[in-house]
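Below: one structure, written as structure tokens.
Note that this complex is displayed minus one protein chain, with the remaining chains in position.
This part shows subunit A:
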Amino acid sequence: MGDVARIVLKRLGLGLLTLFVISILIFSAVEMLPGDIAQAVLGQGATEENVAAMREQLGLDRPAPVRYLEWLSGAVVGDFGVSLVSGANVSQSIGPRFANTLFLAAYAAVIAVPIAIMLGVVVALLRNSVFDRVANVATLTSISSPEFFLGYILILFFAVKTGYFPALAKISDDMSFWEVLNRTFLPALTMVLVVMAHMMRMTRAAIISLLSSPYIEMARLKGTPAWKVIVHHALPNAWAPIINVVALNLAYLITGVVLVEVVFVYPGIGQLLVDAVTKRDFPVVQACCLIFAATFILLNLAADVGAILTNPRLRHPK
């Protein structure tokens, strides 16, 4: 196990380095946004004196590297500063929003991951059958449509035409758990449709490639039932690529929800990011981006570790 710990530590260090580079990228990208925060805060109605007073108040007249270092030293200890626009504490305002996003991602993942993997196994067994083709076409269609379009279609059928689910995913603290599940069902379903195809097809490909290996043939020749071949022999060796694609899609569920949140008016971090970008609220934009980057890096790390644990060969690189 010492090997595993070393590899994990090494990957963690690499992740931190990546995060550092990303932080520089984020800061410079936000600096390069056209327009001016003071102008954006005060609106079209501001005079030049107003804008100058606002810039001074916010400390925007100081050089960028100084502001970067200040920001980074705060971010390391979880302090993302205060919003330039509202003066609210960024960490505090992001907290509940990020929790909402995580909830939606978890909701979608709980539905999508098991269904995708099971479907992947089934279509691998029945490959080239009608069922295989239908499943492929259906999931490919849904993954090829933009999220907002899928969202609108679901709203049209499940909210406007039939009224089964509400069109607005407006949740509040005083709602029961079941009500929250009901209200967020359509956005979750949209996310499910978006990520399913990827996971299902990867599972299918991994299983099919294994099914042609000699040891599977051996198992078959021994007369092992088909399901047992899959569950006991093929699947354990297919975990590595499947875990990878699942992790990638989990990351997408968290960071890619921006459009879905806008369409369903769900108070998550994506909506917050959109608001902050239009307002040039640097601290919020930077904090959101950094959280997204960290999510990606962490889930990739988890995927690597998972792959290593399920495949001992990876522990001993040549």
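Observations on the structure shown:
Note that in this section a residue touches a chain if its C-beta (ideal position, glycine included) is under 8 Å from a C-beta of that chain, and two chains touch if they have at least 3 such contacts; residues count from 1.
The rule is simple: contacts and distances are computed from a predicted model.
Within the choices "Acyl-CoA dehydrogenase", "tRNA-splicing ligase RtcB", "Peptide ABC transporter substrate-binding protein" or "KipI family sensor histidine kinase inhibitor", the name that UniProt assigns to the complex's undisplayed chain is "Peptide ABC transporter substrate-binding protein". Only one of A:V76, A:M118, A:V137 or A:V160 touches the chain withheld from this view, namely A:V160. Touching the chain that is not shown, out of A:S23, A:T139, A:T255 or A:Q271: A:Q271 (per the contact rule at the top).
From the options A:S28, A:S86 or A:S129, the residue with contact to the unseen chain in the full assembly is A:S86.
Which of A:A53, A:I111, A:L181 or A:V305 touches the hidden chain is settled by the complete complex: it is A:A53. Residue A:Y152 is the one among A:Y68, A:F131 or A:Y152 that touches the chain not shown. Touching the omitted chain from subunit A are residues 33-36, 39-50, 53-54, 57, 83, 85-87, 93, 152, 155, 159-160, 163, 166-168, 170, 262-265, 267, 271-272, 275-276, 278-279, 281, 284.
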